[in-house]
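Of the protein chains in this complex, one is absent; all others appear in place.
Here is chain A:
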Amino acid sequence: MNARILVVDDDAALSEMIGIVLTAEGYEPVFCYDGATAVDTFRAVRPDLLLLDLMLPGKDGIQVCREIRAISDVPVVMLTAKSDTVDVVRGLEAGADDYVPKPFKPAELVARVKARLRPVERAASAELRIGDVSIDVTGHSVRRGDQEINLTPLEFDLLTALARAPHQVFSREMLLRDVWGYQHAADTRLVNVHVQRLRSKIELDPENPEIVVTVRGVGYKAGSSAR
């Protein structure tokens, strides 16, 4: 079954071009040309991944992203024309997993899409723990006690990456490679924003994180009480 990708962009030519490239890679693209109908289309189409332009008629891309995040954990990759700090960070904070700055090459786009759609690894250890949080890797679920914590696939991958090597400190670059699939240096803000989003979901007190701990000047690691 081919993965279905919803492309939300008001530029018909670009959408069509993206469609050509995605089809050539074996994906099934679906198009939506304005922000106002994006969420409805999303519900109707049930895509496996969303490519979302930030500047949209009808409704702002960031708003669309926020609304979709509220109803779904589907990976969202932003298409940004502005590489300005503010827009990228706002998009990531709204829940986007990754972004591709325009003008991009087809290979870059495909690499981002593939990274987000890669099949979930079946790990040797099916059950992982950080602190009082337990991760069921095969079942793709995270719980604290009886309470299920709802994470997006990306947040789940991030948490699992940290939990698999409980004593190792991960630099942002390592996480970009392991979780996002970047081969070369990329935007470390991706890591910062998503660690914050993850913390807001799994930490009891996000101000004093105990599950995902910052190692100053280096990166992050799983909380010391792991396992």
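Definition applied: a contact is a pair of C-beta atoms (placed from the backbone, for glycine too) under 8 Å apart; a residue touches a chain by one contact, two chains touch by 3 or more; residues count from 1.
Quick note on the criterion: contacts and distances are computed from a predicted model.
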Among "Glycolate oxidase", "Ger(X)C family spore germination protein", "NADH-quinone oxidoreductase subunit N" or "Sensor histidine kinase MtrB", UniProt-listed name of the chain not shown: "Sensor histidine kinase MtrB"
Touching residues on chain A - with respect to the absent chain: 11, 13-14, 17-18, 20-21, 24, 55, 81-82, 84, 102-107, 109
